[in-house]
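Only one protein chain is missing from this complex, and each of the others stays in its spot.
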Amino acid sequence: MSATIKDTYARRVRTFARGSESVLITTSVIGFVVLASTTHGNLLTRGTLTAIFQFLAVPVIVGLAQMVVLGVGQMNLSVGVLTGFCSMVAAWLMIRLGVPAWLAVVGAVGVGAMAGLINGVIVVLTRINGFIVTLATMTIIDGLRYGINGTSTFQGYSPSLVRFGKGSSLGVPNVFLVAMAVAALVAVFFRRTVAGRRLLASGGNPLAARLSGVSNDRSIVIAHMISGLLAGVAGVLEVALSGSVNATIGDDLLLPSFAAPIIGGVALAGGVISVLGTCLAAFIMRMVDVARAQYSIDPSWVDVIIGVVVLGAVLLTQLRHRGGGPR
Amino acid sequence: MRTAEHCASIVDHLDEDGQGAAKPVHGRAIPFWANPRFGLVVVIAVLIVVFSALRSAFLNVDLSLVPMQADLSVFVVVGLAQMAVLSLGHMNLAVPRMAAISAFAMGWSYQHLSVPLWLGLVIGLAVGALVGALAGWIITATGVNSFVVTLALDFALVGVVSLLYSQVGDGVAFSVHPAGMQTLRNGTFADYCAGSVCGPPVPVVVPIALGAAVLVGLLFFSVRAGREMLMTGSNANAAQLSGIATTRRIVQAHALSGMLAALAGFILAVNNGSFSADIGKSFLLPSFLGPVLGGTALAGGAVSVVGTILGATLTEVIQAGLNLLQFSIQQLNIYIGGVLLVALSADRARQLLAERRAQRS
Partner (left out) sequence: MTFVAENVVKRFPGVLALDGATLRLEDGTVHALLGENGAGKSTLIKVVTGVYRPDGGRLLISDGPSALREVQFSGPHDSQRAGIGVVHQERNLIPAFSVAENIALQALPQRRGFVSRAAMFELAGRCLDHLDVGLDLHSPVEGLSVAHKQLVEIAKALAVDSSVLLLDEPTASLTTDEAERLFTVVRRLRDHGRAVVLVSHKLEEVFAIADTVTVLRDGRSVTEAQPLRDFTRAQIVDLMVGREYTEVETTSRRVDRSALPVIELEDVSTRAGHRDVSLHVHRGEIVGLYGLVGAGRTELARCILGLDRITAGSVRVNGAPARIRGVTAALHRFRIGYVTENRKEEGLFLDQPISRNVAVTVWRRLARAGLVRSKGERALVEQYREQLGMRIRGPRQLAGELSGGNQQKVSLAKWLAADCDILVIDEPTVGIDVRTKAAFHDLIVKLADTGIAILLITSDLPEMVALADRIAVMKDYVIVGELDNNHRYDTTSQAVIRMIHDGTAA
């Protein structure tokens, strides 16, 4: 029996070593060390470290939101603007309706989940390509963000929420802890729950899944709903972290929402996800951002590099799993 | 050996509740009033009537109709750019930045090389075609799907364009304008009179767009290259096994897309009066609206130039009308997105009805 356990671990280590996750961890560690040393330790001050991890929380969650639908072979273009919309909803609930913070949080996350559910239902009912459906809903929600408070900013809501958002526990920023907790839940969902395994089955081989009694339609709806829910969580974190929100939140979240899972090794065809990879990729992109600031590099270079890296990552994932999705 | 056939027939059957990836196979010719393009014409006509009833200024030639045509010209060409790769069943998410980088090339040539108007345009088209060909080449060489390749390319090009303007250009726009641009921008055919008969109040850029539409339509309908692109989109395997050089056609379709994106960028720059860094920024959604509303299939194998023009017209009419009614841009977005969903659902419903009728017969 012990021999089998040792075999299992040995195999797991081998698979891990070969996988993309190990590449990402190595890159993260090396990158961090290089950055820290070349900036003469500027990086390691409490302020900088806190900022790094605080502003990592939302990209991680948004990346996970995209990852969930990628797992079932879909995509969600509305992830970015939905985050902004949920931020505005939360702020509106607190300021205009005087709702206590915790209830506003629940409300905003609920709105996100509802929007995701609608996305999924439309995709399943109309059988229209998920790209086009979420392109349309993205456009709608884009506009809806401004319907809540026009172009003005919401601020001065719930000091306790903002204190939580800007604060840290045991030296780790609270929002980052929330993001990690969410990541853990998503990981458990895909690894341990029946719904999660079925979702990946639908993404990995819809025909085989169907023949095994899995409902692909249900998988798609669940995936979109979770994606929306996570966008709602991201929106709430924005509210907590920044202390003031306006309708432009989410404008620059769409491309990172794809870049993180793709660089993290998630297959575009569906069926393969990586929570660890997505988080690490988000971390690496954050590192690149920090480096850009530290060395005053033109931000445009960052975009070029990320674009090339995304392409390379897709190629590698394709070679590994022999699946590149539709033409 | 019969494996694939066996598998395919299982899929055919399961498609009832699988993910409808099968292409719709329409039955007998549907009556003309059920034809989607006719439906578009009706909707456009109705909207024009409604908007002009709500705001008579909608029909004002100089303040409304002329600018609408100028904007429409941009939308039509942008839609054609996306349609070019939809023929293959691909997507080009880099249309915005292909337009931007071509616009940069054009602006730079006008400013630093002092080339005449037409030559600058040619240079821009060439740049667009090259970038498009690059996308097509990456797609065929790596086998990665077009969505990702063009998404990554667009992302990278955002940076490149920004860098180009800041390092090589002079800030965010070029100030030198070639001779003739002003005429293109402000002129309509009403300015040209032969005796007492003057031309229609149609902006001079409109024929450029129409000319492009005619050429693209000709390409896909009659020229072998275009037809082979459609066949590649219909069934890439069968296309290759029928002797079509599919790799070449894919690269060419993407190059065409880039070239049309460049043309759209040119028309927009002319309309705006300058070549600047944010040319192309808002091209992505319209690039899909035109073809999709007009009935071009996302799965490939069938395109409709007339449909794309009608789809672009519908988009423009809605936008202009809502603008006049003083809707904000954001409210506009809500309605445009809604229109897209409704149009797609209606089209899908129509397909289902046609299939059910065909099955029964």
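Think of it as A and B in the order they're written, each chain with its own count starting at 1.
Here, a contact is a pair of C-beta atoms (placed from the backbone, for glycine too) under 8 Å apart; a residue touches a chain by one contact, two chains touch by 3 or more.
Keep in mind it's a predicted model, so treat the numbers as computed, not measured.
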Left-out chain, listing which of the shown chains it touches: A, B
Touching the absent chain when the full complex is considered, from A:Leu56, A:Leu200, A:Ala282 or A:Ile306: A:Leu200
Which residue of B:Val176, B:Leu210, B:Ala302 or B:Leu352 touches the chain not shown here: B:Ala302
Listed residues B:Ala238, B:Leu325 or B:Leu353, member touching the removed chain: B:Ala238
Selected from A:Ala91, A:Val133, A:Val272 or A:Val290 as touching the chain missing from the view: A:Val272
Interface with the undisplayed chain - residues on chain B: 1-10, 13-14, 23-27, 218, 222-224, 227-228, 230-231, 234-235, 237-245, 301-302, 358
Residues of chain A in contact with the chain not shown: 8, 11, 192-195, 197, 200-201, 204-205, 207-214, 271-272, 321-323
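Basically, only the chains that are shown with their structure count from here on.
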Centre distance in Å when chain A and chain B are each reduced to the mean of their C-alpha atoms: 31
Chain A partner contacts - residues on chain B that touch it in the complex: 7, 10-11, 14, 17-20, 88-91, 138, 142-149, 151-163, 166, 236, 285, 288, 292, 298, 300, 328-338, 340-341, 344-345, 348
Chain B partner contacts - residues on chain A that touch it in the complex: 75, 122, 126-129, 131-133, 135-147, 206-207, 210, 216-217, 220, 247, 255, 258-259, 262, 268, 298-308, 310-311, 314-315, 318, 324-327
